[in-house]
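For chain A:
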Amino acid sequence: MARGIVTFSSDRCKACGLCILFCPKQIMGFDKTSINILGYHPVGLIKPEDCNGCGICAMMCPDLVIEVGRE
Partner candidate 1 sequence: MQRVLMKGNEAIAEGAIRAGCRGFFGYPITPSSEIAEYMARKMPTIGGVFVQAESELAAINMVYGGAATGARVMTASSGPGISLKQEGISFLAEGELPCLIVDICRGGPGLGGIQPSQADYFQATRGGGHGDYYIIVLAPSSAQEMMDLTMLGFELADKHRTPVMLMAEGTLGNLIEPVLVRDEVTEFVDKPWAITGCLGRQPNIVNTLHMPVEQLQTRNQHLTEKYQAIRSQEIRSEEFLTEDADLILVAYGIMARIAKKAVMNARSLGIKTGLIRPITLWPYPYGVVNKIAQTCKAMVSIEISTTGQMIEDIKLATAGKVPIHYIGEIARTPNPEEITQQLLVIAAKEGLI
Partner candidate 2 sequence: MKMIAKKPESLTGAKYHYCPGCSHGIIHRLVAEAMDELNIREQTIGICPVGCSVLAYDYFNCDMLEAAHGRAPAIATAIKRLLPDRYLFTYQGDGDLASIGMGEIVHASLRGEKITTIFVNNTLYGMTGGQMAPTTLLGQVTTTSPYGRKVEWEGYPAKMCELLSCNEGAAYICRTAVNSPANIIKTKKAIKKAFQIQGQGLGFTLVEVLSTCPTNWGLSPADSLKWMEEHMIPYYPLGEFKVKGE
């Protein structure tokens, strides 16, 4: 199975949650342990090993937070 590499520009995240809502693998969530410069808990991968690099999270993200690569 293809493996996805997701990188986050966490400083840009406004925690709208659209990536979490649409992730087919349901492996994304807010990082409640950190607060970014905009005052939000930024989004991150809960189970990065399950990511197949479909790119839907980046597609739904309005703020260019997410880059997705696939191996």
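The candidates came about this way: all candidates are chains of the complex that A comes from, given by their letters.
Convention: a residue touches a chain if its C-beta (ideal position, glycine included) is under 8 Å from a C-beta of that chain, and two chains touch if they have at least 3 such contacts; residues count from 1.
Here the structure is a predicted model, which is why all the values come from computation and not from measurement.
Colleague: Which candidate among 1 or 2 is in contact with chain A in the complex shown?
Modeller: Looking at which candidate touches chain A, I get 2.
Colleague: Please give the residue numbers of chain A that touch candidate 2 in the complex, ascending.
Modeller: Counting only chain A, the residues touching candidate 2 are 4-5, 11-12, 14-18, 21-22, 40, 53-56, 58-64, 66-71.
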